[in-house]
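With one protein chain withheld, the remaining protein chains of the complex are depicted in position.
Going by the order they are written in, the chains are A and B; count residues from 1 in each one.
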Amino acid sequence: MAGQSDPHISLFSAEEVEFMAEDELIEIVPNLRMDPLNFICGDFGPFLPQIATQVPFWLAVALKKRGKCAIRPPQWMSVENLTQVLERERESQGAFQVLPFHYVEISRLLFDHARDDIPDMYMVRSLIEDIRDVRIHKVETSLEKFSGTSAVKIPNLSAMEVNIIRPFVGRALQAFYKHDNPEKIPDVDRASSAQTRAANNEPRMIMAEEFYNYIQVSKRFFFFFWFAAATEEITNHFQPASDEGTSVLLETLFGESYLVPFSL
Amino acid sequence: MASSAGEWSAEQIDDYETLISTTDVELLKKAWRNEKASPEILPFEEALVKRAKEQIQLMEETVDDFEESGHDPLIVSLYQMDLDRVQFLLRSYLRVRLQKIEKFMFYIWKTDMYRNRLSIEEEKFTERCIRDMGKHLEETVLSKMPDNYQSVLKQSVISEEDDMVPEPQLDTFVVAKCERTTRPLYLDGSRQSAGFNSRQVAIRTLFTV
């Protein structure tokens, strides 16, 4: 309510993205016997030793942590495949290779919890990091080409990659949008029509009382200073140079009794 | 009706299969994701939330039963994890809605379209929020203003509209992921008719299924 635009509501943290990735399915090979699990998120099992079965990642990790299963890394996570992907990723400047939507999160989960199940784990890890770096760099290059547009399409971008650039891109596009569509800026029409309206009862001289008309604008300031006082914003925003003039004005507009919050 | 398979396109069958295999958890996740990413408040998923609550309660009872009957602690802990995840989703969904209500309470309250999107509890919450915030502003600032400037919605009595009410910014950019190829959408120029609620698609990670 205090109105400092709060972008955090609409942003996902890396952990939240990871949470969503944990619902992806992965194959495990259990080493225990267990009845089917009837979860709210679906039914899994039965679990029989040495018989592979599909479970969500979070369940796989939980079982793995307790030493109850081995995780079968997904097929795309092989040195061969990743080497190829990396090569193609480097070759094609514009396009992104097809990788699972959650490949960043999935690989991290596996590296953290199932090292011994991944053949050539160090090789695989460094390949994935390279791929990710190349891709992120590519995203940046493609962002450089923006110059005011209403929609941007980037095929095959993964969840985490999107999440990294989301705050920046959102803001930037908004700025482009604003400057590219001057008609979006209010006041153009209002200013001229209101001016003609006001001109009809034209006073010859402005009297002090009339300045009260402008209180409605100043009311906003009043709120601002009052909110600002409650936060540290005041130290960042308060600029003595411009304040001097304003406080003089406000003093005349409001009279003494209203000056208190402004003399912070 | 002889060859029923022929009447269904592959895409329709896919759609149908996703529909019946989609769990409430998936739907809840989707609702949370959409709610979080959209600038305005979306219609409350009443039926879904009700179902999720029922399932949570049922699962809580099951977990309790398991504990009492001396079930394998491993299995109990796995069920507990499933429960925790669903609860996290439900809470996140409800919480992000409350945050939006707090941010735009006056606007939501005076706009029927948005007000109708609230659940009964959310309506009560909004009403109380408005009362408290109104009282607070009244006591700290408004009562000290000249008579014509004491409204919490209007800057002064001559204001034609409620010019003090923060509104969600609808012509902003959202990131969307296409679930299937769509017909071309003309976003430029014909923004309103593009079926995007006058919002725009910033990044469409095209993802054909």
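Side notes on the structure shown:
The rule we apply is simple: a contact is a pair of C-beta atoms (placed from the backbone, for glycine too) under 8 Å apart; a residue touches a chain by one contact, two chains touch by 3 or more.
We adopt the following convention: contacts and distances are computed from a predicted model.
Missing chain, UniProt protein name, picked from "GINS subunit domain-containing protein", "Glutamyl-tRNA(Gln) amidotransferase subunit A, mitochondrial", "Splicing factor subunit" or "Gdp gtp exchange": "GINS subunit domain-containing protein". Touching the chain that is not shown, out of B:Glu26, B:Glu102, B:Glu123 or B:Glu167: B:Glu167 (per the contact rule at the top).
Seen across the whole complex, the unshown chain contacts chain A at 1-5, 7, 11, 13-15, 18, 108, 112, 136-137, 140, 143-144, 146-148, 160, 163-168, 171-172, 175-176, 178-180, 182, 185, 187-188, 191, 194-195, 198-199, 202-209, 211, 213-214, 217-218, 220-221, 223-224, 227-228, 233, 237, 242, 244-246, 248-249, 251-253.
Residues of chain B in touch with the missing chain: 56-57, 60, 84, 87-88, 163-167, 169.
In this section, only the chains that are shown with their structure count from here on.
Here the spacing of chain A and chain B, counted between their Cα centres, is 17 Å. Those residues of chain B whose C-beta lies close enough to touch chain A in the complex are 23-26, 29, 33, 36-39, 52, 55-56, 59, 72, 74-75, 77-79, 81-83, 85-86, 88, 92, 96, 99-100, 102-103, 105, 133, 140-141, 144-146, 149, 155-156, 158-159, 164, 166, 171-175, 177, 187-188, 191, 200-207.
Interface residues of chain A, counted against chain B in their complex, comprise 1, 3, 6, 9-10, 12, 16, 19-20, 22-23, 34-35, 37, 39-42, 58-59, 62-63, 66, 68, 101, 150-158, 162, 165-166, 169-170, 173-174, 177, 184, 212, 215-217, 219-220, 222-223, 226, 257-258.
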